[in-house]
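The complex appears here minus one protein chain, its other protein chains still in place.
Moving on to subunit A:
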């Protein structure tokens, strides 16, 4: 939305996350949680919904769910109840999903999300435990159920432990929604609750979005689905808000609907849903006893909770003397923060932060990858910072060096040698300075006569001759020495 329009229409966004928990086994049976294996190799009567089979709760999943709730500043329930969510679908072998309804494990938390303008506090409505559905595979050209020749079901995913995290509709913009998602992901990874790999489907995000009208009244919300990256969350929300605003400006009414974002066309499509009024007929799962979560147990988990991004950020500011912003950027991504700490252990922390949040981050963004996929190792950056400090390479040449390292994964020193990017030092630079003095006698004369303003021109000439391979300060010093001494 444009700034102009913000004054009149206000986005109201709430997010809903489904997060696979990092357990070894499934939510209600002993089958392994595995990704990418041969279909239907991790199944048993329980997760296949065979008659007579009964669920038993994975305690580790409960623990991880509680950890997530604690990290999101939630209240942990002393008694949580599993409930059945009833609906028919081939990927749902029991005809119901075991979830939680009116007594979830955690409620009432918040998340302080760093955004360029400061912080947005996003309320966390609830965190609840549930099992994932299996995966339908549609055989045929379209790859979707409609128009397919047949459908197969892979039950390997069925029963994978999940938490659903629901935020309050506190998020003011698509940018803030993306930041919220990123920040949440960082937290979940930092505390080891989930690997949160979106490509593996370990983290999924839906959004509820509406527009508050100029008169302050709330609009009808739509549900935006099918966003398999946070970039799409931002873009999808932007498109959907544009769509809703367009309807309102033409005097129309937004209708409650599910909307899909098509990233290829960069468009949103309203789905005509026949199952508009879904009644899931929730009721307490009679096959499972309520979870009794004692205060002592919750306290014990709290004491084992690893450092959260906020805590890490505060530590970065204190320990490394970083700015609020730099510390925020670094700790928003657990991988990036870990990378930074390794660099900062061996090199000047401020330089390490500048390089990590600056050039390296820019390269990562451009390539659309994260630290784990990058060829740049912490040792590379440490070495590069040292080379600059020693004057072996100039600051500007070092950026090029990093570019080569990013592409090849070669050590900076090897890149410097191969690409001839070393700063000119000693005799060679002195020779070039001499050549510039000879080539520009008029300007050199004026400097000799005390007109120091002209020296900048000569420095520029030297830099040009060395193609940026010299340190500007060193050049200036050499020029002064040579012209003063004569």
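Everything below uses one rule, namely that a contact is a pair of C-beta atoms (placed from the backbone, for glycine too) under 8 Å apart; a residue touches a chain by one contact, two chains touch by 3 or more; residues count from 1.
Just so it is clear, contacts and distances are computed from a predicted model.
**Student:** Going by UniProt, what is the name of the one chain that was not included in the view, given "Electron transfer flavoprotein subunit beta", "Glutamyl-tRNA(Gln) amidotransferase subunit A", "Oxidoreductase" or "Xanthine dehydrogenase YagS FAD-binding subunit"?
**Tutor:** "Glutamyl-tRNA(Gln) amidotransferase subunit A"
**Student:** For the full complex, which residue in A:14, A:55 or A:236 touches the chain that was left out?
**Tutor:** Looking across A:14, A:55 or A:236, the contact with the absent chain belongs to A:55.
**Student:** Which residue among A:8, A:86 or A:228 touches the omitted chain?
**Tutor:** With A:8, A:86 or A:228 as choices, the missing chain is touched by A:86.
**Student:** Can you name the residues of subunit A that touch the chain not displayed here?
**Tutor:** Contacting residues on subunit A, toward the hidden partner: 45, 48-57, 84, 86, 88, 90, 93-96, 145, 151, 153, 279, 281-283, 286-289.
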